[in-house]
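Shown here: the complex without one of its protein chains, the others still in place.
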Amino acid sequence: MLLGECQFLALSLSMWVEPTPAPMPNLEILTVNNTWMLVATFLVFIMHLGFACLEAGLTRAKNTVNILFKNTGIIAIGLLTFALCGFNMMYPGEAWRISGVLGFSGMGIGLPLNYDQIAYANGAYTYWTDFLFQAMFAATAATIVSGAVAERVKLGSFLLFSLIYVALVYPITGSWHWGGGWLKAEGFYDFAGSTLVHSVGGWAALVGVWMLGPRMGKYANGKVKPIMGHNMPLATIGAFLLWLGWFGFNGGSVLSADPNAVSFVFVTTTLAAASGIIGAMAVSWIWQRKPDLSMVLNGSLAGLVGITAGADTVSVVAAVAIGFIAGVLVVFSVVFLDFLKMDDPVGAISVHLVCGIWGTLAVGLFSTNPQHTFWTQLLGVAAIGGFCLLTSGTLFFCIKKVLGLRVSESEELEGLDLGEHGMEAYTGFQFFTTQ
Amino acid sequence: MLLGECQFLALSLSMWVEPTPAPMPNLEILTVNNTWMLVATFLVFIMHLGFACLEAGLTRAKNTVNILFKNTGIIAIGLLTFALCGFNMMYPGEAWRISGVLGFSGMGIGLPLNYDQIAYANGAYTYWTDFLFQAMFAATAATIVSGAVAERVKLGSFLLFSLIYVALVYPITGSWHWGGGWLKAEGFYDFAGSTLVHSVGGWAALVGVWMLGPRMGKYANGKVKPIMGHNMPLATIGAFLLWLGWFGFNGGSVLSADPNAVSFVFVTTTLAAASGIIGAMAVSWIWQRKPDLSMVLNGSLAGLVGITAGADTVSVVAAVAIGFIAGVLVVFSVVFLDFLKMDDPVGAISVHLVCGIWGTLAVGLFSTNPQHTFWTQLLGVAAIGGFCLLTSGTLFFCIKKVLGLRVSESEELEGLDLGEHGMEAYTGFQFFTTQ
Amino acid sequence: MLLGECQFLALSLSMWVEPTPAPMPNLEILTVNNTWMLVATFLVFIMHLGFACLEAGLTRAKNTVNILFKNTGIIAIGLLTFALCGFNMMYPGEAWRISGVLGFSGMGIGLPLNYDQIAYANGAYTYWTDFLFQAMFAATAATIVSGAVAERVKLGSFLLFSLIYVALVYPITGSWHWGGGWLKAEGFYDFAGSTLVHSVGGWAALVGVWMLGPRMGKYANGKVKPIMGHNMPLATIGAFLLWLGWFGFNGGSVLSADPNAVSFVFVTTTLAAASGIIGAMAVSWIWQRKPDLSMVLNGSLAGLVGITAGADTVSVVAAVAIGFIAGVLVVFSVVFLDFLKMDDPVGAISVHLVCGIWGTLAVGLFSTNPQHTFWTQLLGVAAIGGFCLLTSGTLFFCIKKVLGLRVSESEELEGLDLGEHGMEAYTGFQFFTTQ
Amino acid sequence: MKLVVAYIRPDRLTAVKKALFERQIYKISVTNAIGCGQQRGYHEHYRGSDLEVDLLKKVRIEIGVNDAFLDATIGALIEGGQTGEVGDGIIFVQDLIDCLNIRTGERGPAAIG
Amino acid sequence: MKLVVAYIRPDRLTAVKKALFERQIYKISVTNAIGCGQQRGYHEHYRGSDLEVDLLKKVRIEIGVNDAFLDATIGALIEGGQTGEVGDGIIFVQDLIDCLNIRTGERGPAAIG
Partner (left out) sequence: MKLVVAYIRPDRLTAVKKALFERQIYKISVTNAIGCGQQRGYHEHYRGSDLEVDLLKKVRIEIGVNDAFLDATIGALIEGGQTGEVGDGIIFVQDLIDCLNIRTGERGPAAIG
């Protein structure tokens, strides 16, 4: 078939993304659905290693222990707080306190009364799978902030911020759409979280970067002085592991192992990542004359974030376009943020916020489902953006006043590894530590 | 629901962990069960990379090639010996030579007579899956020793030890419980191997460390001189890959894809790891004033080893408690072993032996199954501990007499990479090699 | 059972490798089959990270960014070109232009008319899974070349070569066997691509190495001066990730989740890798006196490439033998290529071409299926070898004339990272850059 | 001709370079070093034990100058390198009896001019 | 004033430091080096080929001392650095015509006192 036909055919796919489970789900179908969801869960888990590697690789060796520590801490905090309260706030069921806006069905996790594993989610997954898959998502949102504020944020302050953000803010905005709240009712659509996960992290990253100010020496005499990442193989491992995890992030968001739906989401996700690479490579090679590895890695992630909102509702050709544009966007965004003196060492704002917004809006432009409109998408972006700005701003502000946000100049100079942990990441290796 | 209820509910879970397969397993259910078991198999496989990275990262750069080589060699040795004899010793079926204590059903692997893939394990997995999943476990036990004796053990001696230990000792103790031997009859319970895998490795690590003595310069003038690991990102990659692998290690130990059972095990496993991190972080931050990344990584593994024995029979709250205590234990254990001048560079004894024992006993304390008692658990720990001490002691002793265990002082100084392999791990990089 | 019996039993396995799907595939069986194929897909995906790490680790630090960039670029190029034309050339269905030799069913991907997800592949996988699994394979072939030509090839020229090779050559030779072309008709057998993927990449690597010539300083005064890899942990991560990916590469090539077939393939694949390690270890330890980690890593990959052609049709014992011989072969091949002054920094030719040929021929020697003969296997090797030599020769020649293949001497000296990308892989680290 | 060797804080290198360039001293060589002087070290913590690190990271600068430039060189090193905190470092001045440009073969003052 | 430069075995650095400290010599600077002397190198093996490595890892110590401390310094270097095996290294003594503390601006013997 020709490329033209292909779009036509892909358009006609919108039919099967509607859930078409067997009329009476049985143990067999539950078992396979649930197995897939567990696979998706461990894939999302490995994204945390991806974040740790990417962020560590794109920053300086003297802050590496600190970054690894933050990422290890956050996943523990994210999982435990989600078990304690997050899950029951995000999916309150009937237990809305403010209808469609704020719900909470109690502390802790445990099987609902009259639990029947097949009936629980119509044969799609068990209660425990439901919890864990969502818990892994929650931890992701906080991790996004970590990279943006790296190399200067106080460890304790950051962990406190993450704890509150992941325990309260993420579940609340999540409940608006995935928990069946008011945005859902408005017709807003965000398949796997371009906005609900990535932008939620991205907005906090933006506020954090703005409150902290740039790293020492980044902007001198009105010029941008790049501060090179110290370990490109590590960054590459990080980006590839994130991509790997995205198969679970998007593929699992089908919330069943529905063969056509999951495999179609795999295809759109993969091709968007690939075209994100091409987009970033093209801009970086042509515009900046030198093909920049860190940009190309960001490009793949940009494509992935971009497709996340609409992976199941756009055509293959649209997925390639969304990814490509995200890849282009991310490069310009990185340069633009530097122009604004917003110092984001790993490009977290550009990847997760900018491309998260782009992906969410792209659903309005490209979705094969006529009910998705640009304006509802914009509404969702704005509502969640506003709430995140407000809450993360308040939070960072209070923490700044009480504990302080930024390490001392001398600690920043000698590195947070020695300052916060009294350890080095690469003992024995020799460095030029002039930066 | 409230936290109190949650425990109540989780307690009521003990019902469904009893295997409840469909009355007549069919091809569908075999296929999904088997697929899950194969996924679990490759997850356990990747733990070997996890061990390699963790051990290499926590030791010095001059011994890195040696550690990587050992880990690569062990998996090959473990898999091949398990095919040759281990599998048939560990799961002798009816072929006990000493009833419940020592069995052997012949050399090599191959389909049993009258093999029917659905009937073989009641639709849970095929013969080949059975073998391979267990083979991956076997190789794990030997790998645990590798980290504890690192930086001073002779390569050939170590590989010889591993070969015999994994070919004979691991299958014998394994047969006592999982193979249906006498410990099984006693009512001992070890879900996925806190004792059968981790402690079996841990006891040998203990003996090895004791026989070898500490690395040069570790204990000088009655003081502990820490010998820093050389690559914290590598160690972090290792710990996360181990955690990833644990989804297969514990999740696969359900021995089917039973939706509730596997997903519940995922939840207990994950939360125990998370609270292990928090436990280790708390102790290290409060007691030692500086939050130590290597301890936090050990904490996650401690939580995982701790939950391994009871992942399917304790409540969610108990899982969190078990993990937290394991995380606390591991820090104290590391310090205590240093006090005893037992030099374990990567904390293998603390993680695998101490937390393995803790996890096994915890089943006696927290299990929702009333048949599990503290005293039977203790019996199992003691019996297997005694046997492992005896056999690994004899083995190390004989090898020491015949081949020698420890490299020469000058080789230890210049590093085993040059001494044993004539290679460097990081050619071109500059090091300060004063340690 | 005894080792002798075991072979007998394994021989009798040839029965079940014949596809025995349930007479009427249903949604349950499609869902589990498809889920497995998607898992296999992400496993093959992660091989690309494996290649990137292995190649980067076995070369010098000054060329690391370049290698990582190439590997990131290739996967994007491979996936997108396969979507654009490769898939429809490799699996032309009825659309042969030259019968059995060259087919093409149009540009782009999209659901076939009258698509029924269960009927599409008799319940084995969906259209989208089919495409994506094959697309991941395609990208692999090009990646193989990357390591062999590393540290001296021009970035643009290499990417151009890859683009054309993966877009045209790989699908054409693929169509001859897997696409149902003339080699299929001849009775040639290549289960998962010892020849169709690995040799196709290997032949191009051979031509590339020959056209480029050795790296400066590799062969001086008639002696081989080894150029050490700069990061052994990275190389080890690479080899293990490749092994992990191979579970999907071979396990997925069953093209369904058939329990016996997939698990048997897992066993042969794993044991061949393990015995490849032992083979390489033995030769390297005995013949070269020092056990070489890089050889042992190559040995595991050699075993994997060797078993790839016959993983489902040889006995367990034969799998061990094939792997062992591959492990031995790879060491001799590396030394022999150096003798010929063919400079292959990572051993790609030895692993993928030499062992790819060995594995394909081994099917003729060891297959339990009497229809597989040595001579048909040889025919396949020769036909595909000839075609690949011709096409890659022409391609490299034309690119050399138009763009040039090799970077300048001074760029090679300072490293391609600065020359092509203006970046360093390990900023801040100190190196001795005398080589 | 004099050979000036200075140990400075790593993070002052950029400032020292700037100060030197301003005085038209463009030819310098730099190595990585560790050192101890009046500055006390710090403690590292690893797995429950402390390690006293008393050799701190420094940068070593070596400059061959003609006598006329000696004061300017020293001035630049002090201007760029001084923070007033313990650990600023030291300057050594030695006699240089000969020097040679490897490329041109020029000898003596001209080689470092 | 003298500038003492010594090349020692990396693993003797701790002993040398101790010997120096015992003699109240606290200010030293250390760099990484490789060197060859009477000591023969070793062979590395990689992918079937041998590589002779003839530059071995050493540590370079540089100490500016007042003349009165010269003998103590040399004594400490020998006490800490000597193993009696080939490869122990060498000590160079040079004249130091001037020296300056960057922080205080002190000049001459006082700067290294």
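So that you can tell them apart, the chains are marked A, B, C, D and E in the order they are listed, and the count of residues begins at 1 in each.
By our rule, a contact is a pair of C-beta atoms (placed from the backbone, for glycine too) under 8 Å apart; a residue touches a chain by one contact, two chains touch by 3 or more.
Remember, predicted model here, so these are calculated numbers, not experimental data.
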Which visible chains touch the chain that is not shown?
A, C, D, E
Which residue, A:93, A:226 or A:404, contacts the hidden chain when the whole complex is considered?
A:226
Looking beyond the chains shown, say which of A:347, A:364 or A:380 touches the absent one.
A:347
What is the set of chain D residues that contact the non-displayed chain in the whole complex?
3, 17, 26-32, 62, 64, 94-103, 105, 111-112
If the missing chain were put back, which residues of chain E would it touch?
2, 5-8, 31-38, 54-55, 58, 60, 74, 77-78, 81-95
Listed in rising order, the chain C residues that touch the chain left out are 413, 418, 421-424, 430-435
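Everything that follows uses one rule, which is that only the chains that are shown with their structure count from here on.
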At minimum, the number of touching-chain hops separating chain C from chain E is 1
Centroid-based (C-alpha) most distant chain relative to chain A
E
Most distant chain from chain B, judged by the mean position of its C-alpha atoms:
D
Take the average of all CA coordinates in chain A, do the same for chain E, and state the distance between these two points in whole angstrom.
52
Could you please state the distance in Å, as a whole number, between where the Cα atoms of chain A are centred and where those of chain C are centred?
33
Residue numbers in chain B touching 2 or more other chains?
28, 32, 35, 39, 228-229, 231, 237, 290, 292, 294, 421-424, 426, 429-433, 435
Which residues does chain D have that touch at least 2 chains other than itself?
32, 34, 44-46
What are the touching chain pairs in this one?
A-B, A-C, A-D, B-C, B-D, B-E, C-E, D-E
